[in-house]
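Input: a single structure, listed below in structure tokens.
Apart from one protein chain that is not included, each protein chain of the complex appears where it belongs.
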Amino acid sequence: MKNHLPILIIILPLAVGFFILLFKKYIIQLSLGAIFIPLFLLLKFSSGFLDGNVIVYKLGGWESPLGIHLVIDGLSFYFSLLVLCAAVFIVLYSLYEETYPSSYYFYLLLSVSSMLGIIFTADIFNMYIFYELLTISTYLLIAYSKKGKSLKASFNYLIMGGVGLSFFLLGTGFLYALFGILDLPSISEKYLVIFSANREMILIAFALMIIGIGIKVAAFPLHGWLPDAHSLAPSSVSALLSGITVKIGIYCFIRLIYGIFGLEKYLFIKTEQFYLTLGSVTLLFGATMALAQIDLKRLLAFSTINQIGIILIGFGIGTKTGLTGALFHILNHAILKISLFFCAGIIIKKTGSRLLQDLKGFSRREPFIVLSFIIASMGMIGIPSVNGFISKFIICSAAIEAGFPLIVVIILIASVITAAYYFKIIYLFFDLSATSVKINKSSRRELASLRIILGYWTIYILTGISVLLGVFPSLGIDLLEPAVMSILSNFAP
Amino acid sequence: MNPLHISILLFFIGLYGVINKNNLIKKIIGLTIINGSTVLFFISISYSEGGIAPIFSKDISRESVQAMVNPVPQALMLTAIVIGVSVTALALALIVKIYEKYKTLDIQQLLKGR
Amino acid sequence: MVLLSSYGEKNKMKSSNIIKTIAQKLFPFILLFGIYLILHGHLSPGGGFQGGVVLGTAVILLFLSYGIEETERKVKIKYLSIIEVSIILFFIFIGVFGMLTANFFLKNFLPLGRTGQILSGGFMPLLNFVIGIKVAAGIFGIFYILFKYRGEI
Partner (left out) sequence: MKKYISILFLITITLIIIFSINLEFGKPINLEFANHYLNKGIEETGAMNLVASVYLDYRAYDTLIETVILFMAVYGITFFLRREK
């Protein structure tokens, strides 16, 4: 069983997705099972990965550069755990949100499976194909409601995503022309020899791939698709996109930078500055834009851009502390943003409006949801006792250690702006001056009580986890220790 | 100029179409050109002078293997072509749906009519 | 767009007897060619994808010459999606079968045979067949759906 672990984790959601499409029965049970069984398998063998073991799976039994390989090392273990855990919450919340037909769960399972595929693969072209599958299932999820606006958002994402992945493919072509292989570990073995002869070509391949993935992670000038796509999707899908799909791009960043392009210091020193600039600009831009929004989910989408900037800064610093902070912030942001989007989903369902001004006096109606929202936004701002503070603090201390005091100032300014826009919402929650609280007439009474409990308790559990991680950060940091180790050793086996 | 350069040129011509054209279908045409250019790029990096297709038959003996071109990019491009077809088809379906809702294909008017 | 709109008004396709007859006569040959390409995919230029496209276009030709109603009667379209889903499940099953018998996912579990014969190359003809059916169904499906639900333009 342990030998086949990587392929089982990828193929189970894929096969079950098709299965529910064919039989259209036991949809929820099967899709929950398709996520729980891989999660269980992963946790069962987790002690091995935490000790730094690596599983290499040869698809078709072909030796190293001939065939495609799947690798689970510390980093892929960390990310796959993140994806699977988030997927559990998202499926449970989707049960509350609406009675979705089989096609929704099909898209959801396929996007989960393709994310796991990207995480485990050690082959660039395979990464590209899985990314394409992920993007296609994302288009379909964004446009799931088939409303005009979400169709436009989906189309916009399709164009941007298609161009981005073509850039990635062209970069892959340059790499293949130079190396003659597509396997990441084999490329990194030959990298130093080839780099000295073909400096410009490698630089271009690097630039093309970074542009391609930069579109996917919505780094500053390439962010145009994100606010629409993330805000117009159904709330559960928004949580999926903002919480984990964006992070997959960051994962590819790490793989490519630390696995290939960072091996030569000449390139890496330059990109370090590049990252810090990119991260800071993305951070400030996301924060300022979020301040100007009047739509709740759009605000949260811009907040994602803001937090992506912090994560990029963490990787730009590049020391052990910086990487720890960045990886921990990925986890924290996933938890907080998923719970925020779930809260937003409940708020929109109760008030029937997405506009901030209609939130007035909401604390009277759903005090616990408002409390969860406040805790999650405290995490986003970086107030102590919630997990977001810890990771921001680690990144700031890493910046001081590495001699970038300006970065700390930028993060602090952005945190103040973040505080401004979240406090604006919280103020509206407690603004009881509104005489009549807007009530959505079609507030669903017919919903079975179990599903309401599911919807609310996913949020409470997520809030509980975020507070737990804020009080005992070592719980999360122990988990990402092997990931940092494998990054710092440049994924050497 | 050789096919490598031409494929890069085509890539950016397609990108120009995607960025500057206002009609949604023209944007998709740009995307298709981009996809075609990457296919051309992959095929031309595997070409070797006097190369033959990497397929054995009765006329081609096992000794002529040295003249054969690298089969990997061609196999990769089979996959990339299918993906291109899928994305194009999906985009066209979206365009049909958008046209049904807004009765226009012009991106400026679509952006206005939020 | 103009062409399609004039289509929509009449809502019925008209084509001459010449086209109908030629399409009818050509149909089996195109089908045969597609099957040939699929079966010889591991021996000669061609393969599952190319053969599948040829098969798909054969059905599209029939479709174009006979019109939508008649083709719907001939080709059972409601089974199309079932075929597609089950063929992908079959592909995954081939992979899992390789995992069970030969210990690697998608590993060849059939004997390689004598090179040059149809039944050689292990599971390659099988995969070619699977991909051929899938691509034929996919190409025809894309065409059919875009055509049938093209919207009121």
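We just call them A, B and C in the order they show up, numbering each chain from 1.
Note that in this section a contact is a pair of C-beta atoms (placed from the backbone, for glycine too) under 8 Å apart; a residue touches a chain by one contact, two chains touch by 3 or more.
Every value quoted in this text rests on a predicted model; they were computed, and no experiment measured them.
Though it is not drawn, the left-out chain touches A, B, C in the full complex. Here the missing chain is touched by one residue of A:Ala87, A:Val112, A:Leu178 or A:Ala233, and it is A:Leu178. Residue B:Ile8 is the one among B:Ile8, B:Ile29 or B:Leu105 that touches the chain not shown. The residue touching the chain not shown here, chosen from A:Glu132, A:Asp228, A:Glu272 or A:Glu366, is A:Glu132.
Touching the omitted chain from chain B are residues 2-5, 8-9, 12, 15-16, 19-20, 44-49, 53-57, 62, 65, 68, 70-72, 74-76, 78-79, 82-83, 85-87, 89-90, 93-94, 96-97. Touching residues on chain C toward the chain that is not drawn are 41-48, 81, 84-85, 87-88, 91-92, 95, 105-106, 108, 112-113, 115-116, 120-122, 124, 127-128, 130-131, 134-135, 137-138, 141-142, 145-146, 148-151. Residues touching the missing chain, restricted to chain A, are 14, 21, 59-60, 62, 65-68, 103, 106, 110, 114, 117, 125-126, 129-130, 132-133, 136-137, 139-140, 143, 146, 177-181, 190, 194, 198, 200-201, 203-204 (touch as defined at the top).
Keep this in mind: only the chains that are shown with their structure count from here on.
Hopping across touching chains, the smallest step count from chain B to chain C is 1. Note: the chain lying farthest from chain A is C, by mean C-alpha position.
Summarising the inter-chain contacts, the pair of chains with the most C-beta pairs in contact is A-B.
If you average the CA atoms of chain B and of chain C, the two centres end up 22 Å from each other. In whole angstrom, the spacing between the mean C-alpha positions of chain A and chain B is 29. Counting partner chains per residue, chain A shows two or more touched chains at no residue at all.
Residue positions of chain B touching 2 or more other chains: 97. By the touch criterion stated above, chain A contacts chain B in their complex at residues 125, 129, 132, 136, 139, 143, 146, 148-149, 151-152, 154-155, 158-159, 162-163, 166, 169-170, 173, 176-177, 180, 182.
Taken together, the chain B residues at the contact with chain C in this complex read 53, 55, 57, 78, 81-82, 85, 89, 92-93, 96-97, 99-100.
Within the complex formed with chain A, the residues of chain B that make contact are 11, 15, 18, 24, 27, 31, 34-35, 37-38, 41-42, 45, 70, 72-73, 76, 79-80, 83, 86-87, 90-91, 94-95, 97-98, 101-102, 110, 114.
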